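Yeah, one chain of the complex is gone here, protein chain that is, but the others are all in their spots.
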Amino acid sequence: MVSQKEFTDAAFNQLLGEGKLMASRCKKCGALHLPPKPICVNCQEGNMEWTILKGKGKLAAFTTIAVGLPRMIQEGYGRDNPYCSGIVELEEGPRISARILDVDARNPQKLKVGMPLVVDFLERGEGENKRTLLAFKPV
Amino acid sequence: MVSQKEFTDAAFNQLLGEGKLMASRCKKCGALHLPPKPICVNCQEGNMEWTILKGKGKLAAFTTIAVGLPRMIQEGYGRDNPYCSGIVELEEGPRISARILDVDARNPQKLKVGMPLVVDFLERGEGENKRTLLAFKPV
Amino acid sequence: MYVKKRRLGRGVAIVGAGVSKFGSFSDKTSRDLFIEAFNELKQSVDRGIDPKDIEALYLGNHIGEYCEGQSLMAPIIAGYLGMIPKPATRVENACVSSGVALREGIIAIASGLYDIVLVGGVEKMTTLSTEGVTDALGSALDALYETPAGFTFPGIYAAMATTYMDKYGAKEEHFMKVAIKNHNNGALNPKAQFNTTIKDIMNGRIAKAKQKGQPIPTWVDEIEFLKDPKANPVVAWPMKLFDCSPITDGASCLLLVAEEVAKSFTDTPVYVIGTGQGSDYPLYEREDMTTILAAKFAAQEAYAMAGVKPEDIQIAEVHDCFTIAELVGIEDIGFFPSGGAIKAIEEGLTARDGAKPINTSGGLKSKGHPVGATGTAQAAEIWLQMRGQAGARQVPGKDISLALTHNVGGSGPTCAIHIYERR
Partner (left out) sequence: MYVKKRRLGRGVAIVGAGVSKFGSFSDKTSRDLFIEAFNELKQSVDRGIDPKDIEALYLGNHIGEYCEGQSLMAPIIAGYLGMIPKPATRVENACVSSGVALREGIIAIASGLYDIVLVGGVEKMTTLSTEGVTDALGSALDALYETPAGFTFPGIYAAMATTYMDKYGAKEEHFMKVAIKNHNNGALNPKAQFNTTIKDIMNGRIAKAKQKGQPIPTWVDEIEFLKDPKANPVVAWPMKLFDCSPITDGASCLLLVAEEVAKSFTDTPVYVIGTGQGSDYPLYEREDMTTILAAKFAAQEAYAMAGVKPEDIQIAEVHDCFTIAELVGIEDIGFFPSGGAIKAIEEGLTARDGAKPINTSGGLKSKGHPVGATGTAQAAEIWLQMRGQAGARQVPGKDISLALTHNVGGSGPTCAIHIYERR
């Protein structure tokens, strides 16, 4: 019962694991919060509901990273094999940080702010450490 | 030339590696600083000299640790094999924290504040990570 | 020790307080915990508070880097509370992080810069193993000269305990009695991590042994239970499991306002009339290892500012991260003479119905010790006691008009003390 979950990072991640990108919506003013927030930043109300997002959006900002985080180096990325991280603006309005897949990270000049993207879910880790990461890829 | 070293942790440790326990002494007021300090805490003067300590003292405070630091667990210590850490008051006056060796850490009641100790130097690590740790043991 | 009599430019009052449940919550982050405390705070402000009116946040947090890989936590928390673009600052002074955040909030209001400030603290510790927490809290020791000697955080307090035992003749039983007292109080605090007496823990173990058909322990009282190394194993002798505060997730916060506007929030503000903070060397460099100079200095400053004496204070929350710390603490704040804490705990003077009730909340020992949240959680307990809202653990037979909190960081290199008044 998605609608009964608390509006926490744990719930958001569990939903990602189910292939759902969900935001919290303020029942009073309608503001969407992604990642979910339990108190509305707009009107300070604490009456929220879960809402599912279509997972369609456009690239709002990006970078291709050659000197990566340790976890990314462990995935095989590095100076000769950069990866792309971006901020995606969803059709519903909110923006979120995500891995950007299926792009040529060695030629960042070819990537454009505004390019259309669709959500993807990236599984990492095993067993207890299994986690679903939010990702997007070109349409 | 010990007397030309800066009064730093690096110098103190290098001296430990040479088997020397050394303090900084304020040339103005004579106060001893162990570990070495470059500015005298007593009179705010910055004119110090190195002085070697005899390495004799007594136990001023102690504990036997069953739930140890990760580095001590790596050395093989643990709940069934506690180690002793203590604070030693040297004959020259200053006190310092040190490993306490050659005592029965399973029977801490037998250890006494005031018991006489003598300095020892404990080598840990290899190559670049080699480090000499300050230790004391019963006379 | 010369203590300058200091005056603040303006008076400050607490008009709201909130504390999350303390415990182990695998699905809650620091943000979730702080929001839980903040929601309670909002409810506690008698005439209400619009979060948009809050002008600044001071947030205490100690080991967020180790536990959640998160530094720069204050603006993130501010973002969840809807406080952007107001200033948000993290204070890190180990276990006195939010005690100092409280002090900074008071100072900021006194400066004239703000009228309404949120102060608080949070710690999310249970993401780490016991070994990981030992490592993380160990960072509050002197990393160059204490940790190479193998000292842990319990270990350094244990060393303090051995000098205290040597100098004043304290026995392990005295430490145990502190734990028993604080669990007795924590059993009455629904927010406490260990919301139960040590006697009930003991009886529970006996019942469980019976149920499982195991050999039935023969403990006749709590002291015997605590002397059994199977029930109460050594962590760092003479500190055993029941001498140590637990690993805790939790958050707490206070709403501070300038004295002149306090009555627009509530008819019964709690005024902060004294604040003191001090520093000390690592344990090995202290002249006297049975006392904490940082606490003595902070106490003298706070008393001087408040214009009151230790004998005027009716109750106190005292930093009992380890049982030895409470004994040293009640001496450092002048409630008892040096070594006098032994007699005080023997005679029950610090019990909830004693002459000087200490740690009615259950203390860090029983309530739990989310390190960065502890300072403002202590003040939140005083807030409840002074307003007569502490429920089952309300101090009996006393109308509390003067109280004190004593919050220590690390092994004592830092301490913040506050004195509270209900007029």
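A, B and C label the chains in the order they appear, each numbered from 1.
Note that in this section contacts are C-beta pairs under 8 Å (C-beta built on N, C-alpha and C of every residue); 3 or more make two chains touch, one makes a residue touch a chain.
Quick caveat, the model's predicted, so the values are computed rather than measured.
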Full-complex contact with the absent chain, from B:Leu15, B:Cys40 or B:Val113: B:Cys40
For chain C, the residues touching the chain missing from this view: 1, 4, 6-10, 29, 31, 55-56, 62-63, 65-66, 68-72, 74-76, 78-79, 83-94, 100, 104, 107-108, 110-114, 138-140, 142-144, 147, 277-282, 285, 293-294, 296-298, 409-410, 413-414
On chain B, residues whose C-beta touches the chain left out of the figure: 6, 8-11, 37-42, 44, 46
Residues of chain A in contact with the chain not shown: 9, 35, 60-70, 72-73, 79, 82-87, 94-99, 108, 112-114, 131, 133-134
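Simple rule for what comes next: only the chains that are shown with their structure count from here on.
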Chain whose Cα centroid lies at the greatest distance from that of chain C: A
Between chain C and chain B, distance of the C-alpha-averaged centres to the nearest whole Å: 32
Geometric centre distance via CA averages, chain B-chain A, whole Å: 51
Where chain A touches two or more other chains at once, by residue number: none
